[in-house]
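Here you go, one structure.
This view holds just a subset of the chains, kept in their places.
Letters are used for the chains, namely A and B, taken in the order the chains are written, and counting of residues starts over at 1 for each.
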Amino acid sequence: MNLKEMMSESPYHRWLGVELVTIELGKVVVTMKFREEFLGSDDRTNVHGGIIATLADITACFAMMSETNRDAPNVNLHVDYLRMAKPDKALTATGKVVKAGRMMGIADVEIHDEDGRLIAVGRSTTVNNAPPRETLTKG
Amino acid sequence: MNLKEMMSESPYHRWLGVELVTIELGKVVVTMKFREEFLGSDDRTNVHGGIIATLADITACFAMMSETNRDAPNVNLHVDYLRMAKPDKALTATGKVVKAGRMMGIADVEIHDEDGRLIAVGRSTTVNNAPPRETLTKG
């Protein structure tokens, strides 16, 4: 399973510009450059929380896959927004496996901006024995 | 406070195409048409979870504002992904205030697709006495 390729085989990932820069067993680092469309408001105050949540979601999933070497769809996401992300700055998300169970797993994410400010923390449960996704859209 | 205008005064909201179709006291309905960039994978299996989380985040915030009539930035988001959202379908999110406290509030969100399938549920804490956002990016 080539995680770098997998990350780019997604229309939304390509639009976001997420890039998998580090892959270790149970740990990944994902970077995302700023885009003007990420802004939450026209006065350019901050990056939208949904973008931050999305980055946490992606990073948790790929952290789990770095350990399990198979698809690990998120079934939930809990994110705490700690500081507003300023415009024009890249974001870096570090994801780590907390537990990689046979059925389920938990992964943690920390998101920092270029200045080292901790923007958000996220935690996600993944399904580690999921059937192919095509079958999951039937339900 | 004109919530419909506020929803469109955000670059990310415009890109997403979110539209506030119902506003009551403590309750809003937000719709979002499908975009090809929302897809999680090139085989067009499902809408990316980050898009679903974002829709929950936005809807919780606007539900709270429909009751408090002032900004209500989310400080967290908890979303459970129940079913994968199929491509080519609009999504409808209904947000309701659970508690609108003076300092903080809680709002709930349910997201359905066009076929009435419950795609996700979300819950978010908002800050109801927040200072202007410009001051929040300083920290």
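Worth pointing out:
Here is the rule we go by: a residue touches a chain if its C-beta (ideal position, glycine included) is under 8 Å from a C-beta of that chain, and two chains touch if they have at least 3 such contacts.
Since the structure is predicted, the reported quantities are computational estimates derived from the model, not experimental observations.
Because every chain is the same sequence, the assembly can be counted simply: 2 are drawn, and the full complex in the file has 4 copies.
Here is the rule we use: only the chains that are shown with their structure count from here on.
Centre-to-centre separation of subunit A and subunit B, using mean CA positions: 19 Å.
Contact residues on subunit A toward subunit B in their complex (touch as defined above): 9-16, 36-43, 45-46, 48-51, 53-55, 57-58, 73-81, 83-84, 86, 117, 133-134, 136-137, 139.
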